[in-house]
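Handing you a structure now.
One protein chain omitted, others in place.
Now for chain A:
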Amino acid sequence: MKVQSAMFYFPEEVIEHIFSFLTHHPDRNTVSTVCKAWYKIERLSRCEVFVGNCYAIRPDRAAARFPGLRSLTLKGKPHFADFDLVPPDWGGLAGPWIEAMARSCPNLEELRMKRMVVSDESLELLVHAFPNFKALVLVSCEGFSTDGLAAVARSCKSLRELDLQENEIEDRGPRWLNSFPDMCTSLVSLNFACLKGEVNLKSLERLVCRSPNLKCLRLNRAVPVETLAKIMNQCPNLEDLGTGSLLADQFSEAYVSLISALQKCKKLRSLSGFWDASPLCLLAVYPICANLTGLNLSYAPTVQGQDFINLIQHCVKLLRLWVLDSVGDKGLAVVASACKELQELRVFPSDLFAAGPATVTEEGLVAISTGCPKLNSLLYFCHSMTNSALITVSKNCPNFTRFRLCILEPRKPDPATNEPLDEGFGAVVKTCKNLRRFSISGLLTDQVFYYIGKYAKALEMLSIAFAGDTDQGMTYVLNGCKNLRKLEIRDCPFGDGALLADVTKYETMRSLWMSSCDISLRGCKALATKMPSLNVEIINEWEAEMEENLNNGVAEVISNNNNKHINNGNDERKVEKLYVYRTVGGPRTDAPDFVWTL
């Protein structure tokens, strides 16, 4: 009270200075809601903005609110778009955002986007509208080509970071690397590992030569060992390296120069790539393993068995490890004995349909948990899991913040007891008080959701598939998880009752995704009516075929097409895909025909 009134006498500059210590964006969001004065000071001084759902606010409004914006992070499509559950052309367009920023925020320096559609034209606009542009990070994006990259390379005078992770980039040739300016570049980080096509190796070598600040370099598969060796000789200060193709003949000149080049890189802490890695090339890597903190072998199916064991046993300081399940329980046991500092482990499936013999099982996970008590982040694909294993794992590693377990066969029970895995996952939420992200699989009843609702108080994101028995399951989660931000559900028997159990909950969350569940149009309409601050979007794919026919000029264009279908009285129809999110931007203006906003 007294303190509060005292604050009013603080000049703005002081408050602004205080705010400059707040970098965590939720904190900044909070202070901006205190009073109008603080809102104004905060918004004018804000440099970094994170927009978790690009449709939660209109780009113009965001740009107008934060004119001093220097760094923008945007996420577009829902997470399940990664798994083909969202039709193409759904949206998530970067164009309107870049245009809005170009109009209002000329100081933009960094743009990070995930699951968005970016066109070459947008990239051109980006580099011409922002003279200080320094960093472009694109993760799981699409819609652009190497021509767009050429524009970025050519026109960004002070480009520091070009980071392309797992994007779908149309390859129009290797010329883009030539487009970097001829004089010294300011590049610190360059990642083009996801480019599938050829690369002009001479251009690459010359580029590296004139980029003295390079710390992180991730090459694509087209770069051979010879070039890698030459590059590494040029930048001994490299900290993060993604190799190209690690295929080398025995004792070839390329191989020998690779060995000596690697020895020189004393600062190397993170390695990835390892495309087509031959055992011989792995030998070359041993000398630097002892200092590695990050290792990504998840694109290297050739690194398995004894090769893997020989490599990993040197990596005693490893914090982050991504592998394929072909390393087997045996490989994981070696990880457990060697990598005592391990914090993050991801085990990806090499055989997607569990058709072959089991590669990793619960044994591998238990071994890891026993040997690596600092583990806090897990992504584990396996053929089967038992309750007792999960209980053991959670006892050994109570520090999980991210726990994602995917049993390849849906609804698979505990093979030892034939029971659901409720108790196992329940143990995880009971012990891991800091759990923020959780993905569950296998045979699960409503009981697991009871546990989640009761114990997972810090949970922010929950992914559920092929689980649950009744509406009660989903209701437990909505009622219990106070910090829930994203809930994504597929193939569960949750219906309108669950959807409408606590409608105001969705306003506290970023988004809800439900596909192949038991909800009807009536339920979705009810939700839309009760909660006007939400966008309730339905995706029905038979609409996509209708749109096809329209494009082919076969069916007549029915102007009230959407209304006709929504309001033809049959509200009992099941809704295939539902995406609900809070927004201040109103219904999307760019929704395609197959997306109905209720």
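Please note the rule applied: a contact is a pair of C-beta atoms (placed from the backbone, for glycine too) under 8 Å apart; a residue touches a chain by one contact, two chains touch by 3 or more; residues count from 1.
The working rule: contacts and distances are computed from a predicted model.
> The complex lacks one chain in this depiction; which UniProt name from "DNA topoisomerase (ATP-hydrolyzing)", "Serine/threonine-protein phosphatase 2A 55 kDa regulatory subunit B", "Polyglutamylase complex subunit TTLL1" or "Auxin-responsive protein" does that chain carry?
Missing chain, per its UniProt entry: "Auxin-responsive protein".
> Have a look at A:E16, A:D60, A:D89 or A:E121 and name the one touching the chain we're not showing.
The missing chain is touched by A:D89.
> Looking at A:F66, A:F80 or A:W97, which residue reaches the missing chain?
Hidden-chain contact among the options goes to A:F80.
> Could you tell me which of A:D60, A:E121, A:D276 or A:E419 touches the chain that is not displayed?
Within the whole complex, the residue contacting the unshown chain is A:D276.
> Among A:K196, A:K374, A:K482 or A:K530, which one touches the chain that has been omitted from the display?
Once the missing chain is taken into account, the touching residue is A:K196.
> Decide which residue listed in A:L247, A:L319, A:V503 or A:A591 touches the omitted chain of the complex.
Result: among the candidates, A:L247 touches the missing chain.
> Which residues does chain A use to touch the chain missing from this display?
So the residues of chain A touching the unseen chain are 80, 82-85, 87-89, 140, 166-168, 170-171, 194, 196-198, 222, 247, 276, 298-299, 301, 324, 348-350, 352-353, 381, 406, 408, 410, 439, 463, 465, 490-491, 544-545, 547-549, 551-555, 592.
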